[in-house]
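Here you go, one structure.
Every protein chain except one is present and positioned as in the full complex.
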Amino acid sequence: MLNVRDLSVRYGDVLALEKLSFSVDAGQIIGLVGSNGAGKSTTLAAISGLVKGRTGHVDLAGQDLTSLAAHDIVAQGIVHVPEGRRLFPFMTVQENLELGAYGRAARVRREEQLDYVFTLLPKLAERRQQLAVTLSGGEQQMVAIGRGLMSCPKLLMLDEPTLGLAPMLVEEIFRLVRAIRDNGVPVLIVEQQVVHVLECADYAYVLESGHCVMQGNGRDLLQDDGLRRAYLGL
Amino acid sequence: MSLSKPGMSRRVASGLLIGVPAATLLSRRTIAQEVIKIGAIFPLTGANSVFGNQNFQGVDIAVDLVNERGGVKGRKVALFKGDGHNPQGAISETNRLMSREGVRIFVGSSTSAAGMVGSQEAERNGAFYWEGMAVANGYSERGFKHAFRVGLNASGLGQPAPLYAAEVVAPLLKIDPKNLKVAVIAEDSAFGTDVSKAAIEQAEKLGIRIGLKELYSARTTDLSPLVLKLRSLAPDVIIATQFINDAILLQRQMKEMGFAPKAFIGTSAGHSTISFAEAIGKDVNGIFSSSFPLEANPASLTAATRADLEEFTKRYKAKYNVTPAVQESLGFVVGLSLLRDIVANASDVTAPALREAAVKADVPVGSYINGWGMKLDEKGQNQRAFGSVVQWQDQRMIPVYPQASKLKEPIMVPLPAWNAR
Partner (left out) sequence: MDIYLQLALSGLFIGGIYALISVGLTLVFGVLRVVNFAHGEYLTIAMFMTYFLFHTAGLDPFLASVIVVPLMFLLGLVTERLLIRPTLDAPHVVQVFVTFALSVFLQNVLLALFTSDFRSVRTAYATAAFQIGPLYVSWLRLAAFLAAIALAVGIALFLKYSYMGSAIRATAQDRRSARLVGINVDRVYAITFALGCALVGAAGVLLSPLFPVNPYTGADMILVAFVIVVLGGMGSIGGAVLAGLMIGVVESFSSYFLGGEMKQFVYFICFMLILAIRPVGFFGRKGAEVMDVT
């Protein structure tokens, strides 16, 4: 449903991403892996309209998104949960979630989606009146993902959702990612936890200095010697 | 405190915006060699620009008139604007006019802040400074050779109020002047402090006791604490040195709090402005204002001066579309005295020659449209300039003091209730 063709991003003189092409289909978890600076986060930011100077073509279910502004892309159904959670720190959990449903279409279904998020993430229900800034890292990540789900997205993009989390929480996040996919929302995930993401991804792309150097089924890639040496130190 | 800096440089910037194009325009128009260049240092922008522009326009009319009557010894006079909206502005504009336009004669300055430094720059560079409005006593206490003042000093501006209180108001109130309870209030710039000091000294000479002396900032937005103080003192007479907006504010807040003295004597500059009367309407009636003279009793003027007065009023209305008042006519007097009685009588237009002419000048009272004459003392202060007192009657300023320029008897002493004026 998401089609990315020849996506390039240039920051001044630096080519951060060069002619990347990939797609995400319904019911899939797609992983983007690679070392720091490989262009993973840039890819997400380019799709969600946050970076200027992008070229190439992006469409969602046939709808051309290439020239839309960030808020219009959200309205089209692509939600980007940024690295580092980036919650609204001095708003409550509930206010953060409600803002997730800011778009005109999402507003109508706000209460319904709020119930859905609280069923999916029951811990948040207990903390709904707490300020975001007072939450633990794991809880903040839950809110960030929950906020993303509030707009009933057609595609969820997660940037480093497990960054800085304890191993137990990492497991929990990946369980959540699978649950979201199983509830019908495909997920495009950028991660440094290569093993986890490859185990869970239906398909994955390996980026290196702005290029895609390898792609394939997650479990197949895990067996690849080159990749194991480069990213897992094995 | 650094927060005040933006305001300052803003004024400098706005000064440049206004001042420069105007001056260049003039300089292009008058390139002829024999032109006599006069620099005019006035606050043309900023808080005091009301007075600055009125004064400047008066000078401007004087220059027009002199030029039309054939100039000074056949030479045309050109006026160059310099925006002395604050001391820094006055310094830089005086220097700019000297170095860029070759101006050697200056008039000014509406505010003491500008006049003190403008004259200093001129003196340092051997140029001539003709002050008419700045009243700071210190102006003529510096031993400058080429700085003169045809207008009043602070004493001259501050003295009439207590004199009038003692001579006229006290008898009308049936109170012995020595028992008169007087409050002196003033805005806290050099103008307010100097003039109120002069008023207090004069009052003390007359044996009047000052019950309250209070300074405040003219930029204030609330004078009710001051009104409360006044109310608890309940003075017979208030003598106030104020600018326009604070003068308006004080009257309004006194009314709000239902307080009025038996007589209110302003010592300018706010109390003799049309803006003041417009803002408070009928409440202005009965208020006295001592200031530069508004208009002289025609009988006290020479025939030529009466003609000047008519000419000035006609030209001013034609050029600026309003009836000239105190500050405008003062500007005219300053301009005319300089050109007709100093420059025209000097052997050349250098500062020493002008000084010689100034020291020699002996112009009888009644030779200028406000009734003044000119005799400059050794410090450069005009001895034939005097203040006067007007009273607002029927929302118009009526001269009531001194005797020579009096047009009507004072009314409303003691001041009636607020709604009965």
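Letters A and B name the chains as they come in the text, with residue numbers starting at 1 for each one.
Here is the rule we go by: contacts are C-beta pairs under 8 Å (C-beta built on N, C-alpha and C of every residue); 3 or more make two chains touch, one makes a residue touch a chain.
Nothing here was measured: the structure is a model prediction, and the numbers come from that model.
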{"item": "Neighbouring shown chains of the undisplayed chain, as defined at the top", "value": "A, B"}
{"item": "Listed residues B:78, B:249, B:263 or B:358, member touching the removed chain", "value": "B:249"}
{"item": "Hidden-chain contact residue, picked from the options B:88, B:220 or B:297", "value": "B:220"}
{"item": "Listed residues A:26, A:69 or A:179, member touching the removed chain", "value": "A:69"}
{"item": "Sole contact to the chain not displayed, among A:40, A:54, A:80 or A:196", "value": "A:80"}
{"item": "Footprint left on subunit A by the chain that the document does not show", "value": "48-50, 69-71, 74-75, 79-82, 86-91, 95, 98-100, 102-103, 106-107, 147, 150-151"}
{"item": "Interface residues of subunit B (partner: the chain not displayed)", "value": "1, 3-4, 6-7, 10, 13-14, 17-18, 45-47, 49-50, 52-53, 188, 214-217, 219-226, 228-229, 232, 244-245, 248-249, 252-253, 255-258, 273, 275, 278-281, 283, 418"}
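Here, only the chains that are shown with their structure count from here on.
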{"item": "Centroid spacing, where centroids are CA-atom means, of subunit A and subunit B in whole angstrom", "value": "74"}
